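Have a look at the structure that comes next, please.
With one protein chain held back, the other chains of the complex are shown just where they sit.
Order of writing sets the labels: A, B, C, D and E. Residues in every chain begin at 1.
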Amino acid sequence: MPLTIPAKPEHTTFLYSEPCADLDALSADIAYLGIPYGESYTFGEIASDQSRGALAMRRATDRILRSIERYDFDIGGPLYDNRQIRAVDCGDVYADPRELKDHLKRAEDVVRKIVASGAMPIVLGGDHSIPIPVIKALDDQGPITLIQIDQHLDWREEINGVTHGLSSPIRRASEMDHVGEIFQIGLHASGSGRQEEYDAAKAYGAHLVSAYDVHERGIQHVLDMIPDGGRYYLTVDLDAFEPGIAPGVAAPCAGGMTFMQTRSLIHGLVKKGRVLGMDVVEITPATDVNQITCITAGRLIVNLVGAAVRANYFEPK
Amino acid sequence: MPLTIPAKPEHTTFLYSEPCADLDALSADIAYLGIPYGESYTFGEIASDQSRGALAMRRATDRILRSIERYDFDIGGPLYDNRQIRAVDCGDVYADPRELKDHLKRAEDVVRKIVASGAMPIVLGGDHSIPIPVIKALDDQGPITLIQIDQHLDWREEINGVTHGLSSPIRRASEMDHVGEIFQIGLHASGSGRQEEYDAAKAYGAHLVSAYDVHERGIQHVLDMIPDGGRYYLTVDLDAFEPGIAPGVAAPCAGGMTFMQTRSLIHGLVKKGRVLGMDVVEITPATDVNQITCITAGRLIVNLVGAAVRANYFEPK
Amino acid sequence: MPLTIPAKPEHTTFLYSEPCADLDALSADIAYLGIPYGESYTFGEIASDQSRGALAMRRATDRILRSIERYDFDIGGPLYDNRQIRAVDCGDVYADPRELKDHLKRAEDVVRKIVASGAMPIVLGGDHSIPIPVIKALDDQGPITLIQIDQHLDWREEINGVTHGLSSPIRRASEMDHVGEIFQIGLHASGSGRQEEYDAAKAYGAHLVSAYDVHERGIQHVLDMIPDGGRYYLTVDLDAFEPGIAPGVAAPCAGGMTFMQTRSLIHGLVKKGRVLGMDVVEITPATDVNQITCITAGRLIVNLVGAAVRANYFEPK
Amino acid sequence: MPLTIPAKPEHTTFLYSEPCADLDALSADIAYLGIPYGESYTFGEIASDQSRGALAMRRATDRILRSIERYDFDIGGPLYDNRQIRAVDCGDVYADPRELKDHLKRAEDVVRKIVASGAMPIVLGGDHSIPIPVIKALDDQGPITLIQIDQHLDWREEINGVTHGLSSPIRRASEMDHVGEIFQIGLHASGSGRQEEYDAAKAYGAHLVSAYDVHERGIQHVLDMIPDGGRYYLTVDLDAFEPGIAPGVAAPCAGGMTFMQTRSLIHGLVKKGRVLGMDVVEITPATDVNQITCITAGRLIVNLVGAAVRANYFEPK
Amino acid sequence: MPLTIPAKPEHTTFLYSEPCADLDALSADIAYLGIPYGESYTFGEIASDQSRGALAMRRATDRILRSIERYDFDIGGPLYDNRQIRAVDCGDVYADPRELKDHLKRAEDVVRKIVASGAMPIVLGGDHSIPIPVIKALDDQGPITLIQIDQHLDWREEINGVTHGLSSPIRRASEMDHVGEIFQIGLHASGSGRQEEYDAAKAYGAHLVSAYDVHERGIQHVLDMIPDGGRYYLTVDLDAFEPGIAPGVAAPCAGGMTFMQTRSLIHGLVKKGRVLGMDVVEITPATDVNQITCITAGRLIVNLVGAAVRANYFEPK
Partner (left out) sequence: MPLTIPAKPEHTTFLYSEPCADLDALSADIAYLGIPYGESYTFGEIASDQSRGALAMRRATDRILRSIERYDFDIGGPLYDNRQIRAVDCGDVYADPRELKDHLKRAEDVVRKIVASGAMPIVLGGDHSIPIPVIKALDDQGPITLIQIDQHLDWREEINGVTHGLSSPIRRASEMDHVGEIFQIGLHASGSGRQEEYDAAKAYGAHLVSAYDVHERGIQHVLDMIPDGGRYYLTVDLDAFEPGIAPGVAAPCAGGMTFMQTRSLIHGLVKKGRVLGMDVVEITPATDVNQITCITAGRLIVNLVGAAVRANYFEPK
């Protein structure tokens, strides 16, 4: 029996993964990465509550998954299925207080290094502007089918001169050559979009699937719309969900997606083809309730990772 | 670039509408009105947490709808569909601290003026006693089919001598000549009602539809029960809903209605006939969570207004 | 009119029942009992937030049920159906600060006395270790079919030498001769269990029904799996539910059971055979939201009691 | 060792005193009385946060004084000095939700009964309008020297037609024949008073002692200003104090009185003459911090009662 | 009696002053100005809790001063002493989300315009980096005696390459030709300063007056150290104070200044010479308690303005 025990530290990496300090020496199957900052519409939101989302999710680690070896009913066994999976946490993309935008390029560079190393990037946001550099970094991975789970369209050309803000990620992605079909799932209520954004999305050919479509027709109907054998990138805005499972967001509007639907979508995508990476964005920790929003986001990641492991994504070739 | 900007004020009208100061000069299609006070069972609740519901909803305006021109997926376009819809916020019914009940008459008078002017009244409560003067003011609009979304029966004759309190609105409405069929939807758990109130409701012929009925048979089944071509008044007690989307109420009991069901009911009613007005009541802002209850209530109003606009309610004759 | 009124006390018994001070003179149909403490894995959790669950539930009494005579839509009338039902609150099992485990034996003794007197025990936890002495006390009531509503397996042999902790209740129950079939319903996410606990449960023949099974196949499918005519004991861990209706638990993981499903299960069990008793556990009052978790737990008890009354459980023989 | 213990109720009387139900049979030395309501300036404040002050103070009983027999260093022994002191809690003055002002007369009647019985009234507010009926009820006890501990003047003739509101108690008292000299101690910052209220107070001859006067000259200087041998009534508005010891008030303005100064004032008054009664008002429980404001108010009462006991106020004649 | 009243807006200017939109047309005696942003040490603090200090103070307006005409005991009459004082609120210095530092120059420009117009600038921060542009803008007002009320030295040359951050304002001021003597009052506990910063301050000749010096020798002793007839600029960091009156700061360390001492210092300075302007900084609204920190800061401004008015600062020449 010990006389004393050291004070228990909080979790500083996501899902108990090893910290990765040297990105050039990165050797892993899965790389968790925090991207706290994107591009902001106001000075007061350069650092916003959303910026603390990655930190909040790391702190929620043991409520997302009690420990790595636990049997998980969402995926039918331990997270990594007792296989030799290497997962690392690359920490947060560094942002210099003397430079306003360097971190965007840095975020892209980090994701490039992760992808180049062969690891799957799982990004913890941050607001919804952060997928822009992430998707850009996947430009040799195309054609990519972009799957967005969201309440909002996110097709703004610009707001107040800001072109890479949280209302524009799908517009920006649509302009990238390596991005192909786009599915926007869970749309409901209103957001930054106007008729012209709706028209632009339709003109591109984006598949707009409202939350009500999902509730009425079922998620399998949506999965059936998505071509098999694709290379998918999944971006999840937590405001897509019913407020009861994601209270800590800027826009908690009733009528949203359920966890069950989204879990089925994730498992379905992994079965269909290759999910290249994923992000979870728009958590506002200051208004979260008992970490429920962080846990929901984390459980979606557990489902993707667990499914990918079982689909042999990470088997040596 | 400006050198300075004025401090941003909070919202003082609901959904960005123009304030209306002179009710006699009212000229609008839709009139939002706060009725903070009704009749109370205890002295300590003359001013209750519910009394601050209208204020709380105005403050939540930009989370209910980011701005008037936004594309709203619940209604398939902007709130007013780019039509010349005139909406005003009449403020709150004034209550004099030296008179206990004058505001009830005043509430009735204000709604009469709104209706006389041709505008549709949308009332922000307040507890569930406030529909009594509202429905009374509609006495030249009958026969009215009363649609209540609620956890509770609200058929008390009186409590401690108080006859117009929050447990009596449906009883009082049932006694008005211009009120015809009554549908009470979402009933679950218990409330102020006893066997005798249940019996009174049945004796009247009220259609009692429990939340479990709705879950099992679907909302279309309920819509089918309601006669077409009616003149409907809709009163929505937020405690009808699942606590995850309406945590800030006095009686947050699981088993309640979903947003999806209620949205379908509202759209269905507008298609069936004429919805004369609507109220949302029983929000308790002090126990709300991230304004979710206010947002849910506000989104129901957006759905009614958006549907009414598209059903050509407000077209010049 | 009185000049003064005494300050209103909070509720000190559950559901307005009479306090029972002398267990040897117990004469009742239903006995509510608080068991705050079980066996703990760490010193810091000997008294945990869960320990205050019974107190929190008593305080929520008037939000669970406004008063005994109210018409309850979940059960189709007043709680006790206007019958001569006797219900008592036995208070909390006493725990001596100078003895670490005596209260476990005491809990068992109290439940034995309750059962011996012919009353149905309804236990307010406490964490999930507290059903162990409760089920043990039912050893002359077998064979018992154990019905667990839970997110987790709870089949640990031991953790750090502790064998009767909150991760072990089903393992311990499985070892009791009077326990027969075990149904574990609502499983999702992960918990203390590993592959070996999963294997142990399967080896025993436990029926593992995930929340996803329930969502996909419906609760009637689950009811059909459970043999009729049984003697059931029901243990409900609040973390089985969607976080929107049970935010105040240690593991609020999305994907859980709905109230509707669980209500149907309870009514179905009562119809099938004899429910011997029930516990609700793992409420963490400090993280509860507007007492919603306590109300949900209390409403489940109302459904069991109301159904049992109507199934003539408590009729004189 | 008991098997079970009943759930511990909260305190429903102040300082463990006996409840007094029949005021006509009142036989006590000290009578605690809650007066939740006075006269309000707005409808929304008819029931205000201050109205819950008496309830909040009763709940804080065991943090104000652990139990009656404890040795108290502020008064040099147990509260009642082991003498046969009879203290009762008369509950709260009843207020009828159907009558706006009857409770004011009722409050006066209750205090008259208390005084007539020979007991010292200790009033738990409520806002600062409640001393008006209390002082009025002392009209056969004059001449009374009124001692007010407050941040504010409280000399308004009326506000919006309301003459007996929280800004007027000293004006109203000054008009009563049985009120003589007035000392207003702890004045700082601003309040409802304007130059004309200041002038009215000076014209009456009120002694205005700012908090800065107290800080600079000491409380003994103030005591020396007050004539010996008087019959004093003490009204204490908690906003008189430094916010660190009274954070839960509507006007927490720095620069206020210390507990030490006020304690010395109370002990000094008791030594000088007869303190007829006391009230503590303007606590806002919703913004209190760890019950500190209630505890401070309660400790002042303990000091008055303890000093009065030791000054033989309650000895049989 | 009105039928309805518009919803009451929050305060959008400080102390009920007129908003000033056109700085070039500024004509006032006193100009309140918010400067939310300075220069930050980390990206995450570019917008910090301190940035919301000016907004929080405006919202606290009616708790700082109930209305302009109220008799204020701190200053012996109404704020503006019934004189024709013109006060405006210039809003907040605009900060462009696409430019990291332009707002610093803009802040300086705004203060220059205020001073050029003859108005006294009263600045609402923001963190403690914001006095740097303010003092710089006073470069034709020298020689200035800088009076700092603070827990910390604030003499850092730089931190991580940032030279104009919240730990450097006094160092930067000391380098300005128009700044003469520096008094740093209320120092206690530790801050960003090391031995070298202490040495630099001493080498400059800064007068370092610890809080303990003030407590032991009194504030008059400090006033006596400051030369008469000076032109003073006053910067007040709320962390200088006892936490009981300023709980909402990043560094709430016991042992600090009292309100009484600071009030005397302010009144003394105004009597001695000319106070050119003032700022209050380092309020963290998210951790404030019942707005106490904002009220304390606001009351200091009331004392300065009230004293300045009475010292005939704003009389026409």
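Structural remarks
Basically, contacts are C-beta pairs under 8 Å (C-beta built on N, C-alpha and C of every residue); 3 or more make two chains touch, one makes a residue touch a chain.
Since the model is a prediction, treat every value here as computed from it, not as a measurement.
The chain not shown here is touched by just one of A:L15, A:L55, A:L79 or A:I170, and that residue is A:L55.
Of the listed positions C:E18, C:D62, C:E99 or C:E175, the one in contact with the omitted chain in the full complex is C:E99. Summary of contacts with the chain left out: across D:D72, D:D96 or D:D109, the touching residue is D:D72. Those residues of subunit C that touch the chain absent from the view are 36-37, 39-48, 51-52, 95-100, 103, 160-162, 286.
For subunit D, the residues in touch with the chain missing from this view are 63, 65-66, 69-74, 77-78, 82, 241-245, 259-260, 263, 289-292, 295-296, 299, 302.
Where subunit A meets the omitted chain, the residues involved are 1-10, 12-13, 19, 21, 23, 33-34, 54-55, 58, 89-94, 96, 102, 106, 109-110, 113.
What we mean here is this: only the chains that are shown with their structure count from here on.
Between the Cα centres of subunit D and subunit E there is a gap of 38 Å.
Subunit B and subunit E have Cα centroids lying 47 Å from one another. Put simply, the C-alpha centre of subunit C and that of subunit E have 59 angstrom between them.
Within subunit B, contacts with two or more other chains are made by residues 96, 242-245, 289.
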